[in-house]
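Structure record follows, encoded as structure tokens.
Every protein chain but one is kept in place in this view of the complex.
Which chain is which? They are A, B and C, in the order written, and residues in each are numbered from 1.
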Amino acid sequence: MKLEELQAFLRQEFPQVAEEFRVEEAGEELALRLIVAERHLRPGGTVSGPAMFGLADVAFYLALLQRIGPVALAVTTNCSIDFLRKPAAGCDLIARARMLKLGRVLAVGDVLIWSEGMDQPVAHASLTYSIPPR
Amino acid sequence: MKLEELQAFLRQEFPQVAEEFRVEEAGEELALRLIVAERHLRPGGTVSGPAMFGLADVAFYLALLQRIGPVALAVTTNCSIDFLRKPAAGCDLIARARMLKLGRVLAVGDVLIWSEGMDQPVAHASLTYSIPPR
Amino acid sequence: MKLEELQAFLRQEFPQVAEEFRVEEAGEELALRLIVAERHLRPGGTVSGPAMFGLADVAFYLALLQRIGPVALAVTTNCSIDFLRKPAAGCDLIARARMLKLGRVLAVGDVLIWSEGMDQPVAHASLTYSIPPR
Partner (left out) sequence: MKLEELQAFLRQEFPQVAEEFRVEEAGEELALRLIVAERHLRPGGTVSGPAMFGLADVAFYLALLQRIGPVALAVTTNCSIDFLRKPAAGCDLIARARMLKLGRVLAVGDVLIWSEGMDQPVAHASLTYSIPPR
């Protein structure tokens, strides 16, 4: 799937969250923006852990769909996430997803997340998705 | 901290999310209920991954505060979560948090999550929190 | 498979390591002893990380075989391990493995490890195994 198709797929299948995310690149790596809003924040104005987890999860999901097509039923089986630094207040987050293995039943990869414009990542997640039989 | 103090702490420090959670036990293990609402759901009526991640994170945070007192600045450094089964539709989730190590700078434990009334867990998370110097 | 069958399976399929391990229980949980020897130690007499990883991995593998029979080709796909405390010098380690999900293609569980005779665990691991199609 190409960038526009991925964005359209999100809008159609996940209307609750589609407006939060914008696919920015869909090449060897997939880049996804979280448009940060009030509901993503914790006291102090920093993005919450669950919002970063959700960003990593959607970024890797789209990196998988990019390769296998619109399989809505692929599901996360494991995510290990390290929180490295506090995200900058008032900034969107940018995630970059990398595919490490695309097997018949499992896909494995990782995602780095940055506050927009910063050098150093705020979180790193490793994810495994289970791919349904076709 | 006791059960009522933990619930009051949530209300005061995290008003955005406090009404979603109810502390049900605060003994050797801590039990926390996620009162499932529309915003926690994915298509098909199942609770989303980020909502389960958030539940595990808050449950272990409260298990930590129970032991060290109201330290708002303790932060998650790592969470590894396995999604085991689809949560039952229309059910609250119950998390049970266990402390495995409470050190000077790190606390480590795990959390099991069930759909209320079910035998088999829907998710299992291992978490590490960093405790600020006092 | 019963306790004696598991021990015999280890001897036959993994002769390089079978004499290091002794199955101590094979009930709802599986208990496995690592008979600590010189080659498991780091400077200071403490058991090395890779030896604890290996113990967790074999313990969960046996807990899986106990349920599905002697399937030599099941393989570890993920292990997240927390090292909690330094193991006591001159003690065997005891691992207890718990099955959280036994699916058609994936098995997920966790393992706690203690120095023999101690109250507090030295390590906790969550593992996923991939089960080959039959």
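The rule is short, and it goes like this: a residue touches a chain if its C-beta (ideal position, glycine included) is under 8 Å from a C-beta of that chain, and two chains touch if they have at least 3 such contacts.
Computed from a predicted model, the values in this text were never measured in an experiment.
Participant: Looking at the full complex, which residue from C:K2, C:R42 or C:R104 touches the chain that isn't shown here?
Facilitator: Spelled out, the listed residue whose C-beta touches the missing chain is C:R42.
Participant: Quick one: which of C:L6, C:L32, C:A51 or C:L100 touches the chain that's been left out?
Facilitator: With C:L6, C:L32, C:A51 or C:L100 as choices, the missing chain is touched by C:A51.
Participant: If the hidden chain were put back, which residues of subunit B would touch it?
Facilitator: Output for subunit B: 77-78, 80, 105-106, 108, 128, 130.
Participant: Would you write out the residues of subunit C that touch the absent chain, in ascending order?
Facilitator: Subunit C touches the missing chain through residues 13-14, 16, 39, 41-43, 48-51, 53-54, 57, 72, 75-83.
Participant: Go through subunit A and note every residue touching the omitted chain.
Facilitator: Residues 80, 82, 84-85, 100-101, 108, 110, 112, 120-121, 124, 126, 128 of subunit A touch the chain that is not shown.
Everything below uses one rule, namely that only the chains that are shown with their structure count from here on.
Participant: Taking all residue numbers used at the subunit B/subunit C interface, answer same if over half belong to both copies and different if under half do.
Facilitator: Subunit B and subunit C contact each other through largely matching residue numbers.
Participant: At what distance in angstrom does the C-alpha mean of subunit C lie from that of subunit A?
Facilitator: Centres of subunit A and subunit C (C-alpha means) sit 34 Å apart.
Participant: Between subunit A and subunit B, what distance separates the C-alpha centroids? Give it in angstrom.
Facilitator: 22
Participant: In whole angstrom, what separates the CA-based centres of subunit B and subunit C?
Facilitator: 28
Participant: Residues of subunit C that contact two or more other chains, please.
Facilitator: Answer for subunit C, listing residues that touch two or more other chains: 80, 108, 128.
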